[in-house]
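Take a look at the structure set out below.
Shown here: the complex without one of its protein chains, the others still in place.
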Amino acid sequence: MTVRRPIVGVMGASRASEEHLRHARALGRLIATHGWILLTGGRAEGVMEAAASGAKEVAGSLTVGILPDRDSPVAEGVDIPIVTDLGDARNTVNVLSCKAIIACGVEGAGTASEVALAIKAGVPVVLLACPPEAVSLFQRLGRGLVHAVHTPEAAVSVLADRIGIPLHAPWPV
Amino acid sequence: MTVRRPIVGVMGASRASEEHLRHARALGRLIATHGWILLTGGRAEGVMEAAASGAKEVAGSLTVGILPDRDSPVAEGVDIPIVTDLGDARNTVNVLSCKAIIACGVEGAGTASEVALAIKAGVPVVLLACPPEAVSLFQRLGRGLVHAVHTPEAAVSVLADRIGIPLHAPWPV
Amino acid sequence: MTVRRPIVGVMGASRASEEHLRHARALGRLIATHGWILLTGGRAEGVMEAAASGAKEVAGSLTVGILPDRDSPVAEGVDIPIVTDLGDARNTVNVLSCKAIIACGVEGAGTASEVALAIKAGVPVVLLACPPEAVSLFQRLGRGLVHAVHTPEAAVSVLADRIGIPLHAPWPV
Partner (left out) sequence: MTVRRPIVGVMGASRASEEHLRHARALGRLIATHGWILLTGGRAEGVMEAAASGAKEVAGSLTVGILPDRDSPVAEGVDIPIVTDLGDARNTVNVLSCKAIIACGVEGAGTASEVALAIKAGVPVVLLACPPEAVSLFQRLGRGLVHAVHTPEAAVSVLADRIGIPLHAPWPV
């Protein structure tokens, strides 16, 4: 039988601070532990790489990477690389495929675009350790879709408890 | 001979306030007067429609609309409708085709995504009458690419004087 | 007043034979003479370049190029370069924006994809000097949408007479 596990996105900068990288790794681990599929931008850099690595520490984890092009190195933790060759237009694919996304900082314009596109598409967003002006702008634009938290644990709690993404057993069931 | 006139984008909400609509119309007029081609999201709503209408008040103006799909009504002021069927992924096309974009308010998440995508792509952005948290976030992310102004005239001055987009005679030369 | 002139696409190989290049140049000229806007893939190569050059021999012509990325040189005859950064996904934009497309040979897989995407989207196709197996395949798939001709004049006649694209005065009216 098909096991359609929820997909959760983790977005963040390719050149991220130590704090955000630590958060990303924890998020990957927590998402995998909840039995969710992790989706990232797939590249072997920054938050994308850290989140995928974190997930792969958990047995039964499953990770998808939506690559901007065919030349970008793929993060080692990505099980399923989807190659788009769409450049930044692939950011819409990232958010539309997820039940919710977590922005692990808003250190780059790419992440900001993904948060905005998620809001536009009605996909819930959790802003993890983001600066106040980002929280303020996106909560005004997001009208209830946007949550701000300070720890990876709180981010995943919002997904499970407030957004209601159901827990799954790790693969295989 | 080919006349490659600079293309300038005006982005803004489909449901915009009166102030932003007035600004958009003025921007369209000023852009056309400078001999630039106006590019918008093309739909018959809000800032897109107002900017296109403003441009078409000027003889020799030329307007391009990048439509998200085939079903959206096209603004009357659009000379050249480009149909993408890419949904919000067309936002990258909007910004990549322009020498610079002007955000006529950041009232919706679509506009916020376009500002972020422009920064990501290295396309200069002018924020016209935008809230302080948007200015603060995007100027931090944009490192010199993002200008904030309060009037349509100032927006167009930034494009001509600071960004250095050359004036052209209105079509035909 | 807005002048919404019909947009007609000319598709073909970047490395085209002499015959197809001659056809492309003639098509550009004829399309411009009919007052239609010419749309191509925009690059400074092959059929794209030849068609745009042909159109610009006609006073009042208007040409749009839908570029795959920001690095491709733009054909000199393109008035309005639209930059997509979508790679070959921009082929759908090419066909959706046109009232009809003319395939000037099917010498490359890119052109074949555009013919197929046009059929899928319900956009009429004229195959100009295409090999019999291409005509046979696409007419079977196209169920009445696909016409085969041997000269540029016949291609444009099909557009004007059978498909019914109205003639316009060259710009400006």
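Lettered A, B and C in written order, each chain numbered from 1.
By our rule, a contact is a pair of C-beta atoms (placed from the backbone, for glycine too) under 8 Å apart; a residue touches a chain by one contact, two chains touch by 3 or more.
None of the values given here were measured: they were computed from a predicted structure.
Across the entire complex, the residue among A:V10, A:V47, A:I66 or A:C130 in touch with the chain not shown is A:I66. Among C:L141, C:A154 or C:L167, only C:L141 touches the chain left out of the display. Note that of B:G60, B:G87 or B:P131, the residue touching the chain absent from this view is B:G87. Hidden from this view is one chain, which touches subunit A at 1-5, 7, 37, 56, 60, 62-64, 66, 70, 76-86, 89, 92-93, 96-97, 121, 171-172. For subunit C, the residues in touch with the chain missing from this view are 86-93, 106, 108-110, 112-113, 116-117, 119-121, 131-134, 136-138, 140-142. Touching the omitted chain from subunit B are residues 69, 84-89.
The rule is short, and it goes like this: only the chains that are shown with their structure count from here on.
The angle needed to superpose subunit B on subunit C by their Cα atoms is 180 degrees, rounded to the nearest 5. At the interface between subunit A and subunit B, two copies of one sequence, more than half of the residue numbers in use appear on both sides, so the contact is built from largely the same positions.
Taking each chain's centre as the average of its CA atoms, subunit A and subunit C sit 41 Å apart. Annotation: 28 Å between the Cα-based centres of subunit B and subunit C. Annotation: 30 Å between the Cα-based centres of subunit A and subunit B. Subunit A has residues 86-89 in contact with two or more other chains.
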